[in-house]
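Here the complex is missing a single protein chain, while all its other protein chains stay put.
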Amino acid sequence: MKPRGSTWADVVLLLVGACFVLPLLWLVFGSLDPAAGHATRVPQQPGLGNFAAVFTPGLLFLPLWNSFLLSTGTGLVTVVAAVLAAYPLSRYRSRFNTPFMYGILFGTCLPVTAIMVPVYGLFVQLRLLDSMPATVLFLAATSLPMAIWMTRNFMDGVPLALEEAAWVDGASRLAALRAIVLPLMRPGLGVVFIFVFIQAWGNFFVPFVLLLSESSQPAAVSIFSFFGQHGAVAYGQLAAFSILYSVPVLALYVVVARGSGNALALSGAVRG
Amino acid sequence: MAATHRGRQVVRYLPVLPAAVLLLVFLAGPVLWAFHASMTNVGLTGRHARNPEWVGLENYQRLVQDPVFPLSLGLTVLFVAGSAVLGQNVLGLALAVLMRRARPAVSATVGTAVVAAWVLPEIVAAFAAYAFFSRDGTLNQLLGGLGQPETDWLYTVPMAAVVLANVWRGTAFSMLVYRAALNGVPAELTEAAQMDGAGAWQRLAYITLPVIRGSIATNLMLVTLQTLAVFTLIWVMTAGGPANGSTTLPVLAYQEAFKFGDIGYGTAVATVLIVIGGVFGAAYLRLLREQRP
């Protein structure tokens, strides 16, 4: 492919990119400004005081740890369930496949906000309120449709011939799946995991409704009470906390984008 | 023979079980529960909290008479059409097309900026958007630098503010989908058209878009439904105000169920939302099926 580059496209793109960066300016300036308000301004005496102030176990580490547990748990459950479900859907022909996949696609459509009220009711009934594992299972269920869809597309990309060679050598289907298919799908599974992880990490509404006690609140919720209640003086700390809370997923994204060449693997899987 | 075939079929599909159970318990169950609860007067407190009564379609009748409901429905349509169908979808496509023409370094940098807003935790994104549009926020400071008077965006044009915020937040998804789709368009096709003297716009309209129409339909469906469910962004930015000026259906459902404690009524609102999602989903699926031979 010949190298391209048209200047007007560059200019337009950079303008749009600038618009996308603008709303983030407040976070950066505010976090470094000991006297931050919700106005954006270049700090007069920049300092790391805001970061120092939020660097406490109760304010920062426990919520982040809870977020980590929720997201990792959700990611693992989702990937395992999605791989198991995707295998027969990808490898066998059956009348069952098409309706199931459409059902799945339909599931990706379900507005999670709309079912939060009933889900809350369900959790009350099953006495699962304030239970971290149950919240993980629910988050996994909400991300499953998309994950199954993506995983099946990745699995379709692994040639059946490779697997058949393994069967000839006497390997069971499960062994072949583990030894041949999964390693070949590793980048794809990584994308699915990260995709689910990022969504769970950022989710506010689900833990807000389902988790009650302070000791199990993830960062998404603890940040809410942070700016809902703290006086106008705490904007700087809020910005600092927001940055510390966002950095892990941003970093994760960069790692994946590097690892899979670019971010396209993700959307390629969505293409359907 | 048939029996063993069926038996093998069952065993083969056994691995689907964990996923199926999760989906049934946590998605299908609540949807059914929603239909049921929307016909009761169950509340967060009061005498119907633990002993709800069956009220049939009363909640829906109330919904029809509630002046906020048509307003909320209209705002939801406006929000989805403005920020998803027009905003994210078109801007995402435009970005993807431009990125193929721009220098790789530029498109990578801009791509990262766009994706950053999408990867950000929703609550952080929502608060950044709030700070951006607030009265002494970044937008007013920029406009002030150009000599424009200060405007209270979240107050005077709340819908425009949340629509723009959602475009900012969600465009990355469409952009990624379209970048992948454009990569799949065979170069020979466009080159041939170029030989025939077709301009850039003509190539886009007659070659590229028809080739990627499957991706467009999928993308439209996904962003529409994601946008339909947006709650946190609006809740943090305007909380549905002023004077219900940005109360979309998810916000209305939350207010009714959790703030006023009327779970039955709030669930009725949520049920309407589920039905709308279902109709959209079905419509797009039809569209998709017609695309594929």
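Things worth noting here:
First chain written, first letter: the chains are A and B, and each begins at residue 1.
Assume contacts are C-beta pairs under 8 Å (C-beta built on N, C-alpha and C of every residue); 3 or more make two chains touch, one makes a residue touch a chain.
To be clear about the criterion, contacts and distances are computed from a predicted model.
Its record in UniProt calls the unshown chain "Multiple sugar transport system substrate-binding protein", which is the match among "Cytochrome bc1 complex cytochrome c subunit", "Multiple sugar transport system substrate-binding protein", "Pyruvate dehydrogenase E1 component subunit beta" or "Sulfurtransferase". Among A:Leu14, A:Met101, A:Leu129 or A:Leu244, only A:Leu129 touches the chain that is left out of the view. Within the complete assembly, A:Val209 is the residue of A:Leu24, A:Met185 or A:Val209 that touches the hidden chain. Residues of subunit A that touch the chain left out of view are 57-58, 62, 65, 69-70, 72-73, 76-77, 120, 123-124, 127-134, 136-137, 209, 212-216, 225, 228-232, 234.
The set of subunit B residues touching the chain not shown comprises 43-50, 62, 65-67, 135, 152, 154-155, 239, 241-244, 258-262.
Operating definition for what follows: only the chains that are shown with their structure count from here on.
Here the CA centre of subunit A is 16 Å from the CA centre of subunit B. Put simply, subunit B touches subunit A in their complex at residues 9, 12-13, 15-20, 22-23, 25-27, 29-31, 33-34, 37, 42, 91, 95, 98-104, 106-107, 109-111, 113-117, 119-125, 127-132, 134, 136-139, 141-142, 165, 168, 171, 173, 176-177, 179-181, 183-184, 187, 214-215, 218, 221-222, 225, 228-232, 249-250, 253-254, 257-258, 263, 266-267, 270-271, 273-274, 277-278, 280-282, 285, 288. The touching residues of subunit A, when paired with subunit B in their complex, are 1, 4-6, 9-10, 12-14, 16-27, 30, 37-41, 77, 80-82, 84-85, 87-89, 92, 94, 96, 100, 102, 105-119, 121-122, 137-138, 140-142, 144-145, 148, 198, 201-205, 209, 219-220, 223-224, 227, 238, 242, 245-246, 249-250, 253, 257, 263-264, 266-268, 270-272.
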